[in-house]
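One chain of protein is taken out of this complex; the other chains stay put.
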Amino acid sequence: MFTVLADTFPSWYKLDIGSWFDRLIPLLVVRFGWLFDRVTQDLLWVLNGLERLIDLVPWWVQVLVVFVLGWRATRKLGRGSLYAALLVLVGLLGLWEEMNQTLAIVVASVALSLVIGLPFGILTANSRRLTAGLRPLLDAMQTMPTFVYLIPAVMFFGLGKVPAVIATTIYAVPPVVRLTSHAIEQVDLEVVEAGRAFGASRLQLLFKVQIPQALPTIMQGINQTTMMAVSMIVTCSMIGARGLGLEVITAINRLEMGRGFTSGLAIVIVAVLIDRLTQGWYRRGPKLEEGRP
Amino acid sequence: MTAALLQVQGLTKIFGHGLEQARRLLAGGCGKDEIFRRTGATLAADDVSFEVREGETFVLIGLSGSGKSTVVRCLNLLHRPTAGRILIAGRDILGYRREELLELRRRRMAMVFQSFGLMSHRNLLDNVAFGLEIRGEAKAARHAKALQAIDLVGLSGQEGSRIDALSGGMKQRVGLARALANDPDVLLMDEPFSALDPIVRRDMQAELLKIQARVKKTIVFITHDINEAFKLGDTIAIMKDGRIVQCGSPEDILYRPATPYVQEFVRDIDKGQALSAWHVLRRLPLPAARPGGGQTEVGDGDFAFVLDEAGHLLGWSRQGGRGPAAAVAVLTPAVTVDTPLRELLPLLVEGRFADPIAITDGSGAFQGYTTGNAVLQALV
Partner (left out) sequence: MNKHCQYALAGCFGLALLIVPGCSTSKAPAGQAKVIKFDEVGWDSIRFHNAVARLIVEKAYGYKTEEVSGSTPITYPALKKGDIDVLMEMWTDNVPTYDKDIAAKELMELGVNFKDDAQGVYVPRYVIQGDAKRGIKPMAPDLRKVADLAKYKTVFADPETPGKGRLYGAIPGWNIDKVLHKKYLHLGLDKTFTYFSPGSDAALAAAFTAAYEKGKPIAGYYWEPTWLTGKYDLVRLGDEPYNAATFNDGIGDIPSVRVTIVATNSLAQRAPEVVEFLKQYSTSSELTAAALAYMYETKADYAATAKWFLQKHPELWAKWLPADKAALVQASLK
């Protein structure tokens, strides 16, 4: 009777959620296999196409593109050259193809995150109810250990690119939603009032006033999302996604520290390049017609 | 008497939760503080009523928290009133459906904001054309109208500028141009010059008067500056704690304050600026125009004035002195009815205190005169 007041949590009653989950997953796998297969096929079609697209681009064109983007983002020739040189370094390390494979997954995940996250971010802006309702879901998506939903994902979608993209998207969507919502809510109140005072409908207000004004912060959200997608690279390789991550865990499993360092370095370079190049967009802000000041 | 374009009747606005209870307390006669203490709701506007005639500048003035910003935002339903009616051209806009409200805002009303409310992602021209874009006008048409408005506020040639590059005064001109481009019936201006430097503010006030002379808009103007109110307003309404304390012409407010609060409020007024020669004018009966009639003489018990056939002043003399021809002197500079009293003061020094100051209308035709005594009395 007094065991309730003992030091350790009383163990005579255990809440068994786990076995319910254990029974649910195989059931879903069998019952809805056809649905998941369809989704897998569609996603794979997109992903394979994306990879083939990236493969089509010759390596020196990729380097040139990075050079130009870097230069335009920072207005400094030196920076553009630096970024291009870093990219060439990845090639010199012998990891060019792996980088492209990783890039395909990151790009696909970010695109999917934006497609899902931006509308939700817009919907939750200025809606306290929706924000409160979504918050626990977003928190879970960001903090639940990835392997917990990764393994069911493998059961539903097989190994490889598809569950990798799905898992990365789950992890990367919350920043887009949160920052987009925040950005829209932070727009100067008088600017929004001005929009309303001149008779803008809700849609006009959203697309002509709020979103353009919120764009710099929204771009920040996109930058964060991209970084989170990059941070998932190694985890994705644990479910068979090819690329730099697979190099890393192979090296770890064989205690080949040199190889681990090399592939880790490549991941750092990819992350830094993506971060700097996407940052350049939001710091410059949306384009304006320049006139005499 | 021009018709009332805008009529506000019993406008009341309560912010916050506990609306029902607040309403009941209000009906029971509780004031703003009491209601706030008991429900946490804010009584921003309490039974506000006024009328604005077409073409007049109606100024709502009060301290922070007096409710003036709330009232002006109710006029285009940015805030929805808790009670009352708002009639524009006789129709109660509170009954408008969503589409009618949007049309009201797009065509009949426009607003100018204290912090300008401009959109940094658009250039100057697109900001001015914003209202026109909202109501669906084609690019060429709205650009043309916008350029006209830009010209009206004196910013021609700057259409391509970025908003960030503009000074405060220029930004507010853009705000004004945006409102005017819509060609609204009613212009709502919420403390439009309060965020500007004093010199820029003065320039903008003069600019507004100039523009008003050209377009003759109906304006509801919010300010907390009594001098601004007097300079710009045809009718002034003073607000305190959500209620209108007094509403009338500038002279009513100044010379016949309804409460000690109003008196206190106008105490700081710069009379030298707010009052003009018009307020101290002693009118004289003017002779009928007689073409080819030669000189005429008008006067009262103190002075006599000689006018030419166009009605312009040729000279004056003191009554009781030697005949009209005894002292012919022309007073310069010409003082018109609009000249602020302050500018009359230099004319009183150098021993000319006892002399009359002739006052003409805008075209130079003699209207009457005033004395140093009268000027000083008015200034006190």
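Letters are used for the chains, namely A and B, taken in the order the chains are written, and counting of residues starts over at 1 for each.
The criterion applied here is as follows: a residue touches a chain if its C-beta (ideal position, glycine included) is under 8 Å from a C-beta of that chain, and two chains touch if they have at least 3 such contacts.
Source: prediction; values computed, not measured.
Visitor: If I'm reading the header right, one chain is hidden. Which shown chains does it touch across the whole complex?
Guide: A
Visitor: For the full complex, which residue in A:T40, A:T74, A:T102 or A:T226 touches the chain that was left out?
Guide: Among A:T40, A:T74, A:T102 or A:T226, only A:T40 touches the chain that is not shown.
Visitor: Which of A:G158, A:P212 or A:G264 touches the chain that is not shown?
Guide: A:G158
Visitor: Residue by residue, what part of chain A touches the chain that was omitted?
Guide: 19, 26, 29-30, 33, 40-41, 44, 47-48, 147, 150-151, 154-156, 158-161, 237-242, 246, 249-255
Convention: only the chains that are shown with their structure count from here on.
Visitor: How many angstrom between the C-alpha centroids of chain B and chain A?
Guide: 56
Visitor: Spell out the residues on chain B that touch chain A in their complex, using ranges where they run on.
Guide: Checking each residue of chain B against chain A gives 73, 76, 78, 102-107, 109-111, 113-124, 130-131, 133-135, 157-162, 165, 178, 182, 188.
Visitor: Taking the touch rule as given, give the residues of chain A at its contact with chain B in the complex, in rising order.
Guide: 188, 190-191, 193-201, 204, 208-209, 212-213, 215, 285-286, 288-293
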